[in-house]
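What you see is the complex with one protein chain gone and the rest in place.
For chain A:
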Amino acid sequence: MKLLILFHLLSLVFALALFMRAFFPVKNVSRGFSTQKVKLTQGESSLSNTSHGSYRRLVLMVIDALRADFAFGPLNYFPKTFETIRKGHGLQFIARTNPPTVTLPRIKAITTGSTPSFIDVALNFGSPALEEDNIITQMKRHGRQIVFFGDDTWINLFPQHFERSDGTTSFYVSDYTEVDRNVTRHLKQELYKPTWDVMILHYLGLDHIGHIAGPSSPLVKPKLAEMDDIIRQIYNAMEQWDGPSLLVVCGDHGMSDQGGHGGATAGEISVPVLFLSPQIVNRDSKHVASISQADLCPTLSVLLGLPIPKNNLGKVIPEALIGYSLPEKVSVLHQNAIQAVQILKSYVHDLEKESSFMLYSKAKHQYHKWLAARNSTLATAWADEGQILLSMYSQSLALLAEKVTSLSTQYDTYAMSVSIALLWMLLVSLIISHMKKSPTRHSLALSRYASHLITAIGAAVLSHITMCTAVGVPSELLCQTTQISFITQMLVGVIFVTCLLVILTEVPQCESLPRQYQTLVEKMTFVEAFLLIGTLAHAFTLVSSSFVEEEHQTMYFLTTTVHLLLLVQTVTFLLNSYRRKYPSSTIKNAIDMSHNTYERVITGEDINNSCRKISLESVQPECDRNIQVCNSTPSGHYSGSAAAEPRHWSARTVDKEVSDCLHVGKALGKSDKPKGGDSKGNVYCISSKEFLHVSASIICVLVLLRVLRRWNQTGNKWIDVPDFGDWLILAENKMYLSLVAVFSMMIIGASQGRHLKRVQSMSVNLALCTAYLYRVAGESLFFPSSWFLSARGILEARASFFFMGITVVLSLLPTNCFKLDDVQQRPKTLPAIEGQTSKLKKAAYVPVLSRHTESPHCQVSERDLVGQSSKKTTLSHEAAQASSFIARQKKTTSSVSRSSCGTSRSSGQMQDEETVSFSMHQRLRGVAAAFLCFMCLVLRPHNLPVVAVMSLVEQMMTPVVIRFRMQPTYIVLYCLWMGQAFFFFQGNSNSLSTLDLTTGYTGLEEFTPAMTGPLLALATYAGTIFWIVTFLRIVCLMCDKDYKCSEYRYVLLPSVLTGACSTLLLSRALPASIYTVLMSTQRYHLFVWTVFSPKLLYEGANTAVTCVLSLLLLIWSMFQT
């Protein structure tokens, strides 16, 4: 069983990885470098040295995330620059960039003139050297001296290209002054003595401001004024230099209205491009032409006299060719078109049918005629015809670029369909192995299925060979003779055969499928049914692009509904118990009485008295009466159990952990319920006290979820709606932000610390404090003095990690270490003891109450209380005695209801078990607390309340979920939903622009792939991980407190864990298999790169995280057996 799940897990990851590899096309680029310089036909150039291009020097200034309206908007951020342009010494353009609007692909677009593939986004973090033909390499090959200052992506892309360089890391988003100062400090020297030909500057500060505070932040204006100053400085220097020189200012990508980038909103894809030079004389200084970002590459190539890079798809901007005569311009475009047609040739066999090529050949034909007719026609008519030619060439180039872009995204369709087939087979075999409850005796009648198997394998191999040898289906992944391809093929084969085997052997045993379905439905409550239906429906909504963009709405809708349904269920229970009360008024009175007692006890008014009240004399007759009622009336079980519950509680008044006690009481009460006797087995009752408790927590959770909805608006449609997060990160609200942060940290510390050991709680608090200081060092939170803080808070972050580590280690230590801790806490006053979570005592009480093995535990409890007041001792006596009565009653009722609950076991073993299992959920609590601290550290400060609310919601919902005794499978689904919802509450979405990269650099000096990746994954999927830990805790609690725990734990806990594993895998395999089909059918859809592909990446990441988690679960369950 476990091996099967492990196999499913690994093959799920493999199949999805195969699909992604096949789907994200690696562009086929022609290698080598073009050597054909752009020649000008007639040597009539007004500029002297055309062979060197029209400019001797170039300064390329890239301002990261400079969006078009920063330059051309009404706010006039660049006064000095535009003064120059108004004087006619400049040209202005708006360039359209292609998504993904991330730095690395954009730099590639500027330098190669081609459209980079989507997968470059993923490589954005690792940036390997660029091997394609590009303008920088061309410069280098033609002996130009290049210097570079700025984002070190360039240095990684072009190693050994630069004479001098100084790279800055782009990932420290919190710093926006130092990065730019590191660039500007070189300028003075370089401008004074220009020993270079090309200087590239890449300023990151603006992008960082965008990530921190967005485009409307007050930080933007001073930053752009700084940029304006630098432009003026360079321009002034250019006037002094000998030889013509050009300054190009451009943005690599824009900025969305929230400050991120990566998507395709108007703000992100439009960037300004400014050409400034003292040599430029432009009469039409108001005109802003619209270009494509790739056009920069050929234009600069021509202007510098370099060959146009081979893979360039951009077209030379005729307006930028200042000083070129008309024939020269036409000739330049002609050669540009020749170069581009070469690319088209490598993609298309019959060129003649292409509209772009037809236009091109027409233009070429006319071009030669036009050249010949030069002296024979009128000058004006001739010039007009030249203009027409220019536009014809431009048009054909645009068409050609479009065609090539659509062609260059070549999908490996064969590998895609193979991986889809694998995914669906996995899904089916997962469902089958999930449905089957008992592990089948693997008689594995291979001989019975051998013929099927051999036929299927034979067919598969045959079709594989056919597909691979077929023309036109070249599959790089599956049909090559390289080692990697061979291994992939082998793996595919192994997965195929195993899945087939599973399906073939299991399906005949599932002939009772309708019956299984019936039992499944019968066992379900409507909340569980909704969880199942919702999960299915959610997987199917991914078919729609808007539901992908607005997936958070789906999740919010589903979680709200499920909580509402829980509330409805609670109300139904209350009404049920209200109805059941009528048969006997004595029971009603009994309930009321014990309620009163209970209330008084838990408020701690008078413990002694209240315990006296339920002394044995008063309890016993009632018990007996109850049992009689139980026996006499058919519905008496309910009333009996309902009446019994409060007394359980009151018997254990000493322990103040109310919620935990409630579960015991519930579990006890509920297990009295006859299993199959009543047709409405699911209907059971709830006392009014508990009803208040449960419904209040659910309503609280509903309200909190509603507040969180407005914390971070994500998605696409309502992302502009102002939210709390936006308001808090405004610079003027730093004080409020700090207050909110402190408050949420206090909530986290208090709510988690309540259930933790003192040492753990201390280290949790220290971790929280250091996390706060880390943010103070990053200047996003307020603190009175900051002289003791390290730069960028690296030290603080590491200290926080250290304390988290301590918390985790403490929680994983053997239990014995804590006994000392408890003994130390013992000598205290009575209320103090109640306040403490006296675990040992509880450990002693639980078995007393739930089993019939009183004596050893009573001794334990008495021993514990030695040294306390005599009151306390009598109290424990009373409790023990009362519980013995309850146990007796329980025995009777259980024999009546024929429930096969735990019989006697050896008490020593029992106590041992208790200790082990008791500490398990306690340990998980420690791990969860440490993880909350981790979230506090890595998430943005304005998300701290989200973490706090998560902690609160978890604390409120755990008892409720246990109370409703949902089946573990559905608890997994519930936790996954909540995890998903919190993923979106954090501000994530299915667009790459909301990914918070800074989280990956917490406590790190520089980019280290081994740390950054896991950190990023942990932080992004923090919600999911936390809720899976919560699920484990719930399961442990259930196993711990359950009446039947003796069997439940040792037989069921591992199987619950493996069941949870397969549920987790199913929950990933279902959307994956649906989504991959969608992706393959919709691969030419308009939104494929902006909506579907990022979602696929997120799905992949989510699957990876979930698979790692379920692997851990699997390992744990192996240890349990």
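The definition used in the following text is that contacts are C-beta pairs under 8 Å (C-beta built on N, C-alpha and C of every residue); 3 or more make two chains touch, one makes a residue touch a chain; residues count from 1.
Keep in mind that, in the parts below, contacts and distances are computed from a predicted model.
Entry comment: the absent subunit's protein name, as recorded by UniProt, is "Phosphatidylinositol-glycan biosynthesis class F protein", drawn from "Ubiquitin-like protein ATG12", "Sentrin-specific protease 8", "Phosphatidylinositol-glycan biosynthesis class F protein" or "AAA+ ATPase domain-containing protein".
Contact with the chain not shown here comes from a single listed residue; of A:S34, A:Q553, A:S763 or A:S811, that residue is A:Q553. Listed residues A:L702, A:C769, A:L1004 or A:A1104: the one in touch with the omitted chain is A:L702. The residue touching the chain not shown here, chosen from A:L371, A:L453, A:L501 or A:L564, is A:L564.
Screening A:K221, A:H287, A:K345 or A:K717 for touch with the missing chain picks out A:K717. The omitted chain makes contact with just one of the residues A:F72, A:Y578 or A:F783: A:Y578.
The chain not shown here touches chain A at positions 544-547, 549-550, 553-554, 556-557, 560-561, 564, 572, 575, 578-579, 702-703, 705-706, 709, 715-717.
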